[in-house]
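Here it is, the structure in full.
Not every chain is included here, but those present sit where they belong.
Which chain is which? They are A and B, in the order written, and residues in each are numbered from 1.
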Amino acid sequence: MPAGELRHPSILPATESGEDEAWLWTQIKAEARRDAESEPALASYLYSTILSHSSLERSLSFHLGNKLCSSTLLSTLLYDLFLDTFSKDAELRSATVADLRANHMRDPACVSFSHCLLNYKGFLACQAHRVAHRLWTQMRRPLALALQSRIADVFAVDIHPAARIGKGILFDHATGVVVGETAVIGNNVSILHHVTLGGTGKAGGDRHPKIGDGVLIGAGATILGNIKIGEGAKIGAGSVVLIDVPARTTAVGNPARLVGGKEKPARHEDVPGESMDHTSFISEWSDYII
Amino acid sequence: MPAGELRHPSILPATESGEDEAWLWTQIKAEARRDAESEPALASYLYSTILSHSSLERSLSFHLGNKLCSSTLLSTLLYDLFLDTFSKDAELRSATVADLRANHMRDPACVSFSHCLLNYKGFLACQAHRVAHRLWTQMRRPLALALQSRIADVFAVDIHPAARIGKGILFDHATGVVVGETAVIGNNVSILHHVTLGGTGKAGGDRHPKIGDGVLIGAGATILGNIKIGEGAKIGAGSVVLIDVPARTTAVGNPARLVGGKEKPARHEDVPGESMDHTSFISEWSDYII
């Protein structure tokens, strides 16, 4: 299967993405307006976070600034930082759009784009990480690390600012996610809560997992070391993965083994990062293990 | 064993529950008064959260309002919402009472009712969820979802407002608990931290576990899909459960298997959700597996 097939329509070229952003922003405002009308108790919240803003990047910067601020890192400073970064970087904005789409499409509990924008800690932590990553690559590392710390405190999501993350990402529920310094996450990946992409030992260097496009990682999975999870692979919930996982195969268990066997693992056709099928392997697995 | 036997005395009919609530509130105030006297540094906290209030529902609404507020969702708004909901709903108040009793009875580290009321994030997240659930059933869904988001940020407990939860619940430690949209939890259930009652795939519909009365779910257990965990069953810590678990049996491991075997699983006499016996199955398990 060519890598291209894993490309999700949500990952558009820059120009299209601009239009997409505009369309999405219109959509989000319409949703927020509808909710504000039906629920006066929430209207103030919806106006301050969405309806008073002139663009998605302003709304998101405002919301992140107010969520991540502390008594020693003021909301105005963070707002400024987020807005400045998003405004200058179309790539970043298109990643936000792709993430919003990914959340909306893959999470059946996601009732609207505005719901994701306001309430999904996985989405918000990911956007804040994208800014921290920009700061990291611009060698503004102390600031990037301070931001990581705030994200870890507020959302219980701990992503090293050096970690590279693609577009169209769903961090579902997200609490407890840990992503290490040299980890790489491809496009259209879905990662459940309590997932660890961790290192090994106290030596530096390239020591964290590389997650291919379209991968699905189940809740509580722990993936350790500079190993490769191939495109479209699936990692079962609660698995402890210490070995490479080939493309379009499934690894389950503690320690994780490939469904179908090490030598000739079973290969699936769908892109699990998008289909979000957590449990289809049960029968196979049961057959294999028990 | 008839289901009735699993009924815990803490779950009383509505009228008795009113008296119970009064008794408990008197108890909580006495505890707080004693602590305020012995620890002046804490007295201000105890007066503002408990001793200045005229009822348990006011104290709880005040405490939740101040814990869950943010710069865009003010404490006064949340306080109003909580107080209004608790005041109008005797069922809700009796669930709070049953939960307080469950925490106190089952957690040996719980030294007093006031300690639970003030400091237990599992208890507080559960009460806030109960309010979010009321809002959800009243079709005030955007508000319910905003509340879920605040609970997830503040307590790292992520319960979908549509999830139905019985009375006499202990969420012990609670960090990282995730409960999906169509999950159902019975009465007198005890759930440790990092437990997931998750869905499967991106399709909507009924897709989350149903947990019977008196169930005990160990730390880090992941239960996925529309499966049934029978009354009085026990799920071992760290288990990954993808299959139905019959009443009064124990499932352990990743993937989880029934202790005693699939065909004729061992059945226990106690109600593990109340006895909180996490480890009695060790010998059996060891014998069975290793």
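Methods note: contacts are C-beta pairs under 8 Å (C-beta built on N, C-alpha and C of every residue); 3 or more make two chains touch, one makes a residue touch a chain.
All values reported here derive from a predicted model rather than from experimental measurement.
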Whole-assembly copy number, given 2 chains displayed: 6
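Definition applied: only the chains that are shown with their structure count from here on.
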Subunit A and subunit B, separation of their C-alpha mean positions in angstrom: 28
In the complex, subunit B residues that touch subunit A: 70-74, 77, 81, 140-143, 145-146, 148-149, 152-153, 156, 158, 160, 175-176, 178, 180-181, 194, 196, 198-205, 207, 220, 222, 224-225, 238-240, 242-243, 254-255, 257, 262
Subunit B-touching residues of subunit A, taken from the complex the two chains share: 35, 38-39, 41-42, 44-46, 48-49, 63, 66-67, 69, 75, 105-109, 111, 115, 118-121, 154-156, 173, 175-176, 192-194, 218-220, 236-239, 252-254, 274-280, 282, 285-286, 289-290
